[in-house]
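In this view, the complex is presented without one of its protein chains, the others remaining in place.
To keep things simple, chains are lettered A and B as they appear, and every chain counts its residues starting from 1.
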Amino acid sequence: MTQITLHHITKSYDGQNAALHDINLTIADGETVSVVGPSGCGKSTLLKIVAGLEFPEQGQIFYNGHDVTEIKPQARGVGMVFQDYALYPTRRGEGNLAYFFEVHQRSAAEEQARIKATADLMGVDFAWLLGRTPDTLSGGQQQRVAIARCIVRDPNLFLMDEPIVNLDAKLRERTRMEIKKLLRQFAITTLYVTHDQQEAIFMGDRIAVMRRGRIEQIGTFDELYYTPANLFVATFIGAPPISVLPATLENGQLTLANTTWPLPAELGDRLPVGAVRVGVRPEGWRLDAPTGAALTVRHIERIPTQQAAFIHGTLAGSAVTALAPLDYPTVHTLAVAPLWENALFFAAEGEAILHTPGTPDLF
Amino acid sequence: MSLFPKVGRQQPQLRLAWWMIVAFLVVGVVLHLFPFYYMIALSLTPARETLSATPVLWPSEPTGAAWRLVYEIVTRSSLDGRVRDLMRVPFMVYFGNSLFMTLMTLAISLPVTSLAAYANAKLQSGRSARWFFLFFIGTLMVPGVVTLIPSFLMTRNFPFPLPNPPLIPGTDMPFPTLRFWDTPWAVIIPGVFNAFNFLLFKGFFDTIPNSIIQAARVDGGSEFNIFRRIVLPMSVPVYAVAAWLQFGAVWDSYLWPLIVLQTPEKIPTAVAIANLMNRFMQAGATNAEAAGAMTESMREILEAGLSWNGLMVLGLLQSLPIFIMFIICREYLMRGIRIRGLK
Partner (left out) sequence: MAAITVKQLTKRYGDKLAVDHIDFALREGEFLAMVGPSGCGKTTSLRMIAGLEPVTAGEIRFGERLVNDIRPRARNVAMVFQDYAVFPHLTVFENIAYGLRARGAPRSVIAERVPAAAKTFQIDPLLGRKPRQLSGGERQRVALARAYVRDAEVYLYDEPLSNLDAQLRHAAREDILALHQQKGRPSLYVTHDQSEAMALGDRIAVMRAGRIEQLDTGSALYERPYNLFVAQFIGTPGINLFDVRLRVEGEQIWADATVFRLRLPDEVQIKVRAQVGQTVKLGIRPEDFHVPKRAPFPVSDENTVHGIVSVIEPAATGCAAYLSTVREPSQDFAATFKLRLPATYLGKEIPLAVDTRRVHLFDPATEQSLLTR
């Protein structure tokens, strides 16, 4: 089993934006870390460096304390799943799985045993896929073969580069669950890259949020959601996203969207006087508040499967989304007030966080 | 035909345009195929008719006389001494030379060129890849005639393109040089790196997704193993095309073998047939006046085929191996295209 450490990794491409700036990351043995971020943030590059397909300009990578920075991917013993599956087109499923054993000169007996074990693991209908060439398979089927290829060699490390992004929404759900079960079963250290935060939250024990080559924050979902490190993480995690509104704080009173509310004392003491920005998540709005600000409703999105509705509207020029019960009546305007125990506070300019509410106490 | 919108084709405007394009394309095809047809037709025409002023679209009495004459010449089985004189060395020798030169060039050139292209496409990256690519492609921009004389001299004093090798500084001895002038290697070695095929291979290897190569690396394959086991099976169509093109180029090359091969027994069929054509033209008749001035006995041979019809037969013979090669390569091309499962 493998513990991975990245130490001051820096990488740049000539002429391209994708770069990594001083990345430090430790993945515990058996842990799954999801790396999530917008396109071009460097998450795939990070994965390739861990695999050995790219070499960093500066920094080192350690597998269990051994410096593998200079070691080629052939010798690192990792298993990797690619976004476009990357199956060998001229070989059938079985040939794809067997390639590893061929190049490492393992016995045919071992190869057959491992392929059989993997096929059993992947489910009843997998054997059929072994006899087909990739061009006869659908996307989902190709992905299963790719995953099997990753597992068959019993690697130290799983690296997954947006493996399900090209699948249909429904198929994605199912495959997601299958991958998660496999990861559970094997308890192998995994690095999972995606741009979809739902997926990242589902797959990862911890989630690393990246932007433009830096890890902005790494932690569990609760840590990222309730105590984000900066404005970017706060707006990135959470769908629908947090609404950030300018406000002014004076004499323990907060003025937001032309409405003033008194702040609870502990908050007022902690925050600086003057201009601030308030971050309110959809569930952080009190609806029909007696002293609320007027929200102009643009559209109510009802989601029966979540038993909730989202009220999309504008509050003094800023776009705001508020969470409401599914059967909330359709209105054109609504009085809302922030729930202070859920609100985040940011500096008026820049990305700094002034105050986070912390993980709520639910029980 | 996706040039046309699929919906609303019935409208007269579009139908007219459609038929005009069809007509245009038919004209193109006919123009393209006509010369071959003409060669075949002419080879079956009696010599007298070939000399007539009116063009012959199909002989009035098709005859295999020209074919027979050429057969007798190449097998040297004619009883007529003059016919035997036309070709002094058995044709098989020439054929063997050509075959050796062509196949040997293919055997060396395809691996060298394709490996260079693969390295440039997949193993190099960034600026160095671009510069190497430009360097190799740049050689295509130099016209062949410019390098003709230096190349010739190099076959005599490899690696110096000079008439005499220079002296080793400080001594009286000339540098040791390799001379492969007047050997088949003089034709083979310059053809080893084919810039055009390099372009072809590189274009294809560029379309192979990097992720497949990366997956193979993660699986543990060495670079050469990846090339041999993964990339090569995918590349069968490109190899088929490159092989066919190069086969045609080497088989048909005339000027270079003419320059570097002196001994008559070493020349390829392209040169041999050209020589034969010259002799035909001297001995035979290619226009009506000369035909009239011939002696009676020569007239017989003329009847037989010592004219345009014979020349057409020789031309067809020279083209035949290339055609066969095309049929072979097409099979691999078709098979390879079906295997390519790249999305």
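Quick notes
Following the convention adopted for this analysis, a residue touches a chain if its C-beta (ideal position, glycine included) is under 8 Å from a C-beta of that chain, and two chains touch if they have at least 3 such contacts.
Nothing here was measured: the structure is a model prediction, and the numbers come from that model.
Contact with the undisplayed chain is limited, among A:Asp67, A:Asp125 or A:Asp222, to A:Asp222.
One of A:Asp22, A:Asp125, A:Glu266 or A:Glu283 touches the chain omitted from the figure, and that residue is A:Glu283. Interface note: of A:Phe62, A:Phe126, A:Phe202 or A:Trp261, the residue touching the hidden chain in the full complex is A:Phe202.
By the touch rule set out above, chain B reaches the unshown chain at residues 5-11. Touch with the hidden chain on the side of chain A covers residues 38-39, 138-139, 168-171, 173, 177, 180-181, 184, 195-198, 201-202, 221-222, 225, 236, 238-241, 281-283, 298-299, 301-308, 312, 319, 323, 362-363.
We adopt the following convention: only the chains that are shown with their structure count from here on.
Our note on geometry: chain A versus chain B, Cα centroid distance of 58 Å, whole angstroms.
The touching residues of chain A, counted against chain B in their complex, run 13-14, 48, 51-53, 72-76, 78-80, 82-84, 86-91, 99-100, 102-104, 133-136, 149, 153. Across the complex, chain A is touched by residues 126-127, 209, 211-212, 214-222, 225, 229-230, 233-234, 339-343 of chain B.
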